[in-house]
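Before I ask anything, let me first share the structure, which is written out below as structure tokens.
Every protein chain except one is present and positioned as in the full complex.
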Amino acid sequence: MENSQLAALAATIAPDAQVVQGKQFVEITLRPADLYAVAEKLKNNSDTALDMLVSVTGMDYGTDLGTVYHLRSTVRNHMIVLKTRVSDRDNPEIDSLCALWPAAEFHEREAYDLLGIRFRNHPDLRRLFLDSTWGFPLRKDYKDDINILAR
Amino acid sequence: MNSFIEYFRGIFHGLRSLLNGLSVTGKYFVKPGTTVTQQYPNKRKDLKMFDMFKGEVIMPHNGKNEHKCTGCGICEINCPNGSIEIISASIINEEGKKQRIIDKHIYHLGMCTFCGLCIKACPSQAIEFGQEFEHAVFDRRKLTKVLNQPGSRIMKGVE
Amino acid sequence: MDNQALVLLFLTGAIFVGLVLVFSGIVAPRSFAPQKFDPYECGIPTKGTTWLQFNVGYYLFAILFLVFDVEIVFLFPWATVMKEMGMVAFIEIVVFILILGLGLAYAWKKHALTWE
Amino acid sequence: MEEAVKAPVAEQEEYVINMGPQHPSTHGVLRLVVSLRGEIVRNVEPHIGYIHRGIEKMCESITYPQIIHLTDRMDYLSAHINNEAVCLAVEKALGIEVSDRVKYIRTILSELTRIQSHQLFWATFGMDLGGLTCFFYGLRDREMVLDIFEETCGGRMIVSYNCPGGLMNDIHPNFQNRTKEFIKYFRKTLPEYDRLLTGNVIFQERLRNIGTVTREQAIAWGLTGPVGRASGFSCDVRKHNPYSAYDRVTFNEILYKEGDSFHRYKVRMDEMWESMNIIEQLIDNIPPGAYAEKMKPVIKLPEGEYFQSVETARGELGVYIVSDGNKNPYRVKFRSPNFVHLAPLNLMSKGAKIADLVAINGSLDLIIPDIDR
Partner (left out) sequence: MKFSLYDFSSFTAWIDSSLRASMSPGWAVAVEMILIGIAILIFYAIVGLFLVYAERKVCALMQNRLGPNRVGPGGVFQTIADLVKLLFVELVPIKNADRALFNLAPFIVIIASFMAIGAIPFAKGLQAIDLNIGVFYLIAISSMGVIGVLLAGWASNNKYSLIGAMRSGAQIVSYELSVGLALVTMVVLAGTMQLSEIIEGQRWGWFIFKGHIPAVIAFVIYIIAGTAETNRGPFDLAEAESELTAGYHTEYSGIKFAFFFLAEYMNMFIVAAIATTVFFGGWMPFHVYGWDGFNAVMDFVPPLIWFLVKTFFVIFLMMWLKWTFPRLRIDQLLTLEWKYLLPINIFNLLLMAFLVLTGLHW
């Protein structure tokens, strides 16, 4: 499906969201509360049919934290990007999409590990790479004088 | 009855596949000429690396102990790991102008990842990859090298 | 020189192992480190006890093994005299093996020969 | 000693074994905590992070050409393809079209990379299953590909041959001859691999119906590459979103329906044939042209987000770059295939035996630095 059609379709599925035609893909920016419901609709809708989660990227926007989901339809060979942001840096919480795509399990654990984003309803939310003594290194305000050399 | 035939067919196919495998190893056993082992330290003299081989960064000097490095520092900027440090000095050249030259071109071999970005970026082709591949030393400090030879000067005509 | 030789071989083996062990114990170096004597488990301390009740999947095979191993003990004397006894021995052993073979076939049929 | 002998005997207690970080079959520092019941695996829990280097964090402080040489260190067996992914993303962002020569050379090198990766897979997989001879044959033949790399790129595994806008230097004059020679040799040797291992009855019995993944599971878990294609999930990026010169060659996407360990192995074996076909279509037709586009000394990507996926030897590698217009990226995310493939390991190996766990682990062909990044 062409991106323009896809954008129109996405706007009907998620009326509250901000649908943008990005450089490559249709980008849908959602409130965290809507994320799960919209993702479910996008997955089950036969026209979008986003059955594969390519990646989950945790983002630090400076003020906000957020996640970016790259979703692909293996039936129709198109991709949609979902984005969501939370402004609470101390206790950011986003719904887990593990129930929709089991692939999200590791990606979300990674995001939790490196950025400290908590995922609600995640089956096994533990740190993945690092142990609990570390902070959240992918955050922009992370400081480590020993291991990161300032240029 | 069918299962009986299947049973014996299984034995037959299994044995044949095993013999197939044996024939491969057997073939190499009776053909010792196929040995590919390189007897490394003994053949060190004949060992020729490829021209492109990224051994270590070197700075070629000509017969008059001259090199092409202007000390511009582009290689230092391009290095992802900070394995190049340039200590520059300024001298008064023959024309009486102030000129920046390198005092020391320090290369930390231990931090180098041989990406080749410094060599690609160098505007005067002053550094290139050498063919040396035996880098093991007992003292880590020996991995820090000064590329310009003592007393060397910049080649004429290199800006 | 027959049966003493068995004892002799036993002793030779034991003395050989013992002497070499003693020699190695004398010449080998010794060093102590707290973690050195831990059992190897890929560099991670073992969790729990090693000697738990261990579930082996070949219990039925072990029982069958007993049956057939005893059978072999019976077969050896028969095999030795088979040539002299001739037909009688052959028929007897056919019957003997038939019974055991039936047992094996039964076990096979009952899927006792499938590892689980 | 006395104490240990008297230890309580309880059947229900979990028998937990660590496989790794120092274990012959995990190919690196992967740690699997395996709960057993006799020989049967009840639960596998992967512990990773032993070589987490924070490549994504490092990328945020270096420039785009410098990022490329970091990607070599992720999946070191697909080093060239990883490089290519970043280059394609940067070129797409800058709107640069590289010359056909570059595209052809990149494609050939990518396929050579795939072949050598699968050769190493074959070698180590045979070793995992106890056939030690495979290891030497696999490495013997891989050496020829590495020599091609060394002659042209200067590095054997860590090639660092790509740069935004093209290649670091032109190909060596010997490159075409050497590659053709290798393909001629390998076409004769690959059937030997099949005779030694693929057809072997022990090998087949050990792998068939072990670690089965259905097509639906493969999609849901995002399994790509040979792992996904063995389950019938058509996920070849080269087919669906062709990059470089893949739209100019004809090749088959290897698909099997069974989804067990044996077919994961089989996909890789067949892919080597396909790779050789691709190379043969391109090797004589490398067009003349510049080996690199003229680039600005400092590359700054326009503000925005760029996603590029390529097909590495193990699956889909996605590079997601968020740029704020500076010379450094704002955020880089690598969607590495091995990271995704590790997740369903528990699902695959539950109820299998220890030997099967090794086989499944081997058939996934995990590269640990790619998982940890």
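Order of writing sets the chain letters: A, B, C and D. Residues in each chain are counted from 1.
Criterion: contacts are C-beta pairs under 8 Å (C-beta built on N, C-alpha and C of every residue); 3 or more make two chains touch, one makes a residue touch a chain.
In this text, all values refer to a predicted model and were calculated from it rather than measured experimentally.
Trainee: For the chain that's been dropped from view, list the shown partners it touches.
Mentor: B, C, D
Trainee: Decide which residue listed in D:21, D:65 or D:126 touches the omitted chain of the complex.
Mentor: D:126
Trainee: Of the residues listed, D:33, D:146, D:295 or D:355, which one is in contact with the missing chain?
Mentor: Counting the whole complex, the residue in contact with the absent chain is D:355.
Trainee: What is the set of subunit B residues that contact the non-displayed chain in the whole complex?
Mentor: 11, 18, 21-22, 24-26, 28-29, 32, 34-37, 39
Trainee: Touching the hidden chain in the full complex, which residues of subunit D are there? Just list them.
Mentor: 1, 3-5, 15, 17, 23-25, 38-39, 126-133, 135-137, 140, 196-197, 200, 202-203, 205-206, 353-356, 358
Trainee: Touching residues of subunit C against the unshown chain: what are they?
Mentor: Missing-chain contacts on subunit C: residues 1-6, 8-14, 16-18, 20-21, 23-25, 27-31, 36-42, 46, 50-51, 54, 56-58, 61-62, 64-65, 68-69, 72, 75-76, 79-84, 86-87, 89-90, 93-94, 97, 100-101, 104, 108, 113-115.
As a working rule, only the chains that are shown with their structure count from here on.
Trainee: Any idea how many Å lie between the Cα centroids of subunit A and subunit C?
Mentor: Here the centre of subunit C sits 58 Å away from the centre of subunit A.
Trainee: Any idea how many Å lie between the Cα centroids of subunit A and subunit B?
Mentor: That pair's centroid distance is 41 Å.
Trainee: Just how far, in Å, is the C-alpha centre of subunit D from the one of subunit B?
Mentor: Roughly 24 Å separates the two chain centres.
Trainee: Which residues belonging to subunit A are in contact with no fewer than two other chains?
Mentor: 151
Trainee: Where does subunit B touch two or more other chains at once, residue-wise?
Mentor: none
Trainee: What does subunit C use to touch subunit D in their complex?
Mentor: Those residues of subunit C that touch subunit D are 41-44, 47-57.
Trainee: Using the touch rule from the top, collect the residues of subunit B that touch subunit D in their complex.
Mentor: Residues in contact with subunit D: 13-14, 17-18, 20-21, 23-25, 36, 49-54, 78, 80, 113-117, 120-121, 129.
Trainee: If we count contacts the way the header does, which residues on subunit D are in touch with subunit C in the complex?
Mentor: That would be residues 4-5, 7-11, 13-23, 31, 37-40 of subunit D.
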